[in-house]
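A single protein chain has been omitted; all remaining protein chains appear in their positions.
Our next item is chain A:
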Amino acid sequence: MHKAEQLLLNNRRAVVNDRVFWLLAWTAGAIGLLLPLSIIGYLLFHGFQVLSWSFISEVPRGYPLGVSGGILPAIQGSLAVTGLGLAVAFPAALASAIYLSEYAQSQRFVAVMRFFTECLAAIPAILFGVFGYAFLVVQFGFGISVLSGGLTLAMLMYPVILVGSYSAFNAVERPLKESALSLGVSRAYVIRRTLLPKALPGIIAATVLAAGHAVGSAAPVLFTASVVQTRSSPSLDSPVMTLPTHLYNLVSEAVSFEHAYGTAFVLIACLLFANSCAMMLRHRLRK
């Protein structure tokens, strides 16, 4: 056989390489898919006895608290602290991102800011909790309240939203900005009408990521906002129950594992819901 003909035959090594790579890729993909699915399945399996409409619409009951009844106050409390946190962090982070990507003159300043922001994003959640307790709860006298917890969560979310939005603005092609500015319009007008729509999917993604992280963390609200039981609906200056701290109590005090699994499932369902909404929104924006 000639050399040229040999080249046409299956190269065993290439075939084996292909197979191995195919297997690795599939394994990696399967892990990514199976891990969340099995967690959700597991929670559903163990918690499904308690899951019902009354579980999410009633207050916890029984002694110790939580062996029966629902988790409504924890859902409300989590929404309140996360909502307040977002209301503070989102505008602040968006403004910072716009400033850094569109207005800041010095590249060195931008680099320094990015460095500190990324450090902030890497700080463990418990440190935010301690910091929030020392400054907001004690120093500023906000007490253990939605206000303190919301502001603590805002600190947690701010760097994540900032970094994501900054990258989204930076990813808009320079020639597009230049073409827009060439029409003699102001920078603010260009940002509002061309950059913001282009960057919005990225901004939404970062915001949902940050909010999901915040709503599920017990550490930041443990010392700043949460109590084991509340009777009233959330208000700025009163403490609240939250989903992650309620879950923590149920498990650590061995109150009821079924209720703990049910609570965890509700928490995950909220995250899935928020993520799906964000995905649909992004999909619509892209059109």
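We take it that a residue touches a chain if its C-beta (ideal position, glycine included) is under 8 Å from a C-beta of that chain, and two chains touch if they have at least 3 such contacts; residues count from 1.
By our rule, contacts and distances are computed from a predicted model.
S.K.: UniProt protein name for the omitted subunit, picking from "Catalase-related peroxidase", "Acetolactate synthase", "Fe-S cluster assembly ATPase SufC" or "Phosphate ABC transporter ATP-binding protein"?
M.R.: Of the names offered in "Catalase-related peroxidase", "Acetolactate synthase", "Fe-S cluster assembly ATPase SufC" or "Phosphate ABC transporter ATP-binding protein", the absent chain's UniProt record gives "Phosphate ABC transporter ATP-binding protein".
S.K.: With the full complex in mind, choose from A:I39, A:V185, A:L236 or A:C277 the residue touching the hidden chain.
M.R.: A:V185
S.K.: What residue numbers in chain A mark contact with the hidden partner chain?
M.R.: 173, 175-186, 189, 193-194, 197-198, 287
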